[in-house]
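One protein chain omitted, others in place.
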Amino acid sequence: MSAPDLSVRLPGLTLKNPVLTASGTFGYGLEFSVYGDLASLGGFVLKGMSLAPREGNPMPRVAETACGMLNAVGLQNVGAEAVIREKLPRLPWRETAVVANLYATSADEFGELAVLLAARPEIAALEVNISCPNVRHGGAAFGQDPEQAGLVTRAVKDRAGKTPVIVKLSPNVTDIAAIARAAADNGADMLSCINTLTGMAVDLERRTPRLANVFGGLSGPAIKPVALRCVHQVRRAVDLPVIGVGGIACARDVLEFILVGAHAVQIGTANFTRPDTAFRLPGEIAALMDKLGIQSLDELRGTLKA
Amino acid sequence: MSAPDLSVRLPGLTLKNPVLTASGTFGYGLEFSVYGDLASLGGFVLKGMSLAPREGNPMPRVAETACGMLNAVGLQNVGAEAVIREKLPRLPWRETAVVANLYATSADEFGELAVLLAARPEIAALEVNISCPNVRHGGAAFGQDPEQAGLVTRAVKDRAGKTPVIVKLSPNVTDIAAIARAAADNGADMLSCINTLTGMAVDLERRTPRLANVFGGLSGPAIKPVALRCVHQVRRAVDLPVIGVGGIACARDVLEFILVGAHAVQIGTANFTRPDTAFRLPGEIAALMDKLGIQSLDELRGTLKA
Amino acid sequence: MDRQRCRTLKVLENRPVGQSEPASRFFELVLEWPGWSRWTPGQFVMVRPDWGAELTWARPFSICRADERGLVVFYQVVGRGTERLARVAPGEEIAVWGPLGRGFAVEEDTPTLLLAGGIGVAPFVGYALAHPAPEKLHLVFGHREPLARYPFAAFPAPVAKENWHEQNPGDLQSFLARVREQVAAHAASGLVLACGPLPFLRAVQAMARDTGARAQISLENRMACGVGACLGCVTPDADGHRVQVCTHGPVFWSDAVNLDPEKPS
Partner (left out) sequence: MDRQRCRTLKVLENRPVGQSEPASRFFELVLEWPGWSRWTPGQFVMVRPDWGAELTWARPFSICRADERGLVVFYQVVGRGTERLARVAPGEEIAVWGPLGRGFAVEEDTPTLLLAGGIGVAPFVGYALAHPAPEKLHLVFGHREPLARYPFAAFPAPVAKENWHEQNPGDLQSFLARVREQVAAHAASGLVLACGPLPFLRAVQAMARDTGARAQISLENRMACGVGACLGCVTPDADGHRVQVCTHGPVFWSDAVNLDPEKPS
């Protein structure tokens, strides 16, 4: 049997395999380059960036929970221009897809970011973060209202030129399909889901929240069932490729998301459990496909009998 | 130091301790009576009941997930009249609070159920399940729309006489505070939160959902951060006692919910990890309070510095 | 009532059976005696090592044997829970509740056919040991792994026993033909008891229906609580009502349950 075909065709973008890494969990890629070959990944999504530099939230920002973690980093980043200047030139963008993750507090600002990043040859796609629960302005608010989600999507798409636009959805909504439709109707090329679930943890002895920000985003294996559900609902609601994110830790998890209809996946918290997790996955996926007698991801994608 | 005071005063109801068990995870109490003394609990909530008997969803109905489980039982129950006839007479209701959990597909039906159950001396309170993700009609739909939630609450409250009414909230919403306010404005005496998160799991080899119903409700330690967050948000939004539910497994968990503002708690999935979990908790809570130098739950409740 | 039915028991032994390789999949677990006043073969226990919160449920296992020397469970490693169970060392403590459910009928004077598929042989060991007239018992055992991996030698001598090793295509058919022959032989005045994989139980159910034999089958539905509360383990009964396997079973009269797979709605 020949090696299974792991490639993924997306609008305006072909990935050598379905393994991307999730924004905020893989730095600028460079932090992980000693643990594996960045070029071996399907791609990686950069830490969320804004127009101006942001210092993020105070400490503590992370807490461990049962099969998961909470974070309230609050989008600390050096700002888009510094990323362009200092990080992009160092990335192996000709060999793997480098995706920019955008955060802003207004549709206009999102548009400005899109102009900056879409102009960069290093950037293969823009991922619009309308789902961050850890910032006071914008963030999840855009992702929780179809109209706002549509406006932001349109603002980015209009200024992204040929660079494909991925809209990242929040699970903290009553009806994720409605947000997905709004994004689709306003020009999104792809959707990624999910961002984190809003959660909280407390320190009983100190009688304080475990995060200075009180609320944080829950990620990790704990949320995988919610992520699978969201991917399934979104795939049934709109006819766009979906990138599955949430609790993915092993090759089996990846194929489960493909089975439910995802085109590709992003690895988040699992990068922390072992920094070479993402690098090991393409090989492990191929081996598992082999074992299951699956030749290509297309053959598996969306074949769930439901 | 004297034994800590575990009692909880609720509208129309005093509990000897904050430990209730959650609907659907403790049968009719009787299933657990060989594992402990039912009368030693603060109370227990009966399996959700409807007017007519229901056979629930087909198999498989449960799946294990990371630090949690999915269920899609679909409210199988023998119907309210059979419960009243066959189960209530066998329960130690003079010694502990027996709470009826109500499910219906319309506000009128909810009202009818309320009439039946509120008339029973065995029943200490009614819990209105407007948050079940596992049934096609009603269920979560009522819990995801403030107006519907208000109507159902009103229908039950109007027919419940002196029996206190607890409205059980769903976490599968954009704004849980809005639902909480709707319930409060329409006469709810207390709120319980949370019911399960909608999730999904799949069998890669068979290419099928792991639940015949496709979607199910996620419960267990995995969801504790979401439950704590919801209790915190709801307590800040309305001035009603809240019963915390979601992933509670040990005395520390219980006190964390009290710290965030809950009056009492319900133990769900943890009843499955060991059938004597709930029975052991009151003693373990007292021991932990002792260790922390807390004399009464009132002293701890809602004292989170946030 | 015995309010101590959920106990923390010390592991006395936990070792691979019938093989020496580290990759063993068959284990015998011996726990300290839980002090039960009574149990019936075919009943089961829920077992939960102190494995933390990642695996939510305890795991159900048939009682293989139980006497003053200890409670014995015989298990096969098939997934995450049994893998972790296999790593538990003697001296560690694990939570156990039971005996649970309804066991097999014991009829002293009735020729009784024991039909076991694979690890389904486990409860019949205790059944045979506790039976007042083991010479009335006839075991027909079908297995895929070498015989030494199963507790086949543990049956008392008076039991008539035969084993069918499925190694080649066609072996399964020979085994089922033998089962059919024996079910027919026990149809008039005997009792048939079966434990094994679901397709095997379906076959036995059909044979019992065809021959009119009185038969009991033991189901292994997935269980979260083991005590009748979660309604996760239900099976449709003959009237189409969904009943809990953990409390109404796991042993049912074969005409009392509907084993056809339910269609997802």
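We call the chains A, B and C, going by the order they appear; numbering starts again at 1 in every chain.
FYI, a residue touches a chain if its C-beta (ideal position, glycine included) is under 8 Å from a C-beta of that chain, and two chains touch if they have at least 3 such contacts.
All of these numbers come straight from a predicted model, not from anything done at the bench.
Participant: What shown chains does the left-out chain touch?
Facilitator: It touches the following shown chains in the full complex: A, B, C.
Participant: Have a look at A:31, A:108, A:147 or A:299 and name the one touching the chain we're not showing.
Facilitator: Answer from the full complex: A:31 touches the omitted chain.
Participant: Going by the contact rule already stated, which one of A:12, A:60, A:79 or A:187 would touch the omitted chain in the full complex?
Facilitator: From the options A:12, A:60, A:79 or A:187, the contact with the absent chain belongs to A:60.
Participant: Pick from A:50, A:131 or A:213: which residue touches the chain that isn't shown?
Facilitator: A:213
Participant: If I consider the whole complex, including the chain that's not displayed, which of A:4, A:18 or A:68 touches that chain?
Facilitator: A:68
Participant: List the subunit C residues touching the unshown chain?
Facilitator: That gives, for subunit C, the contact residues 51-54.
Participant: By the contact criterion defined above, which parts of subunit A meet the unshown chain? Give residue numbers in ascending order.
Facilitator: 24-27, 31-37, 47, 55-62, 64-69, 71, 73, 76, 208-209, 212-214, 220-221, 249, 269, 271-276
Participant: I need the residue numbers on subunit B that touch the omitted chain, in ascending order.
Facilitator: 66-67, 306
To be clear about the criterion, only the chains that are shown with their structure count from here on.
Participant: Once you count every C-beta pair in contact for both, which comes out on top, A-C or B-C?
Facilitator: B-C is joined by more C-beta pairs in contact.
Participant: Please list the single chain whose C-alpha centre lies closest to the global protein C-alpha centre.
Facilitator: B
Participant: Once you find the CA centre of subunit A and the CA centre of subunit B, what distance in Å lies between them?
Facilitator: Distance between chain centres, rounded to whole Å: 34 Å.
Participant: Would you kindly tell me how far, in whole Å, the mean C-alpha position of subunit C lies from that of subunit A?
Facilitator: Chain centres of subunit A and subunit C, defined by C-alpha means, are spaced 46 Å apart.
Participant: Using CA atom averages as chain centres, what separation in Å is found between subunit B and subunit C?
Facilitator: 35
Participant: If I count partner chains per residue in subunit B, which residues reach a count of at least 2?
Facilitator: Within subunit B, the residues that touch at least two other chains are 65-68, 208-209, 214, 220-221.
Participant: Residues of subunit C touching 2+ other chains?
Facilitator: Expected reply: 53-54, 264.
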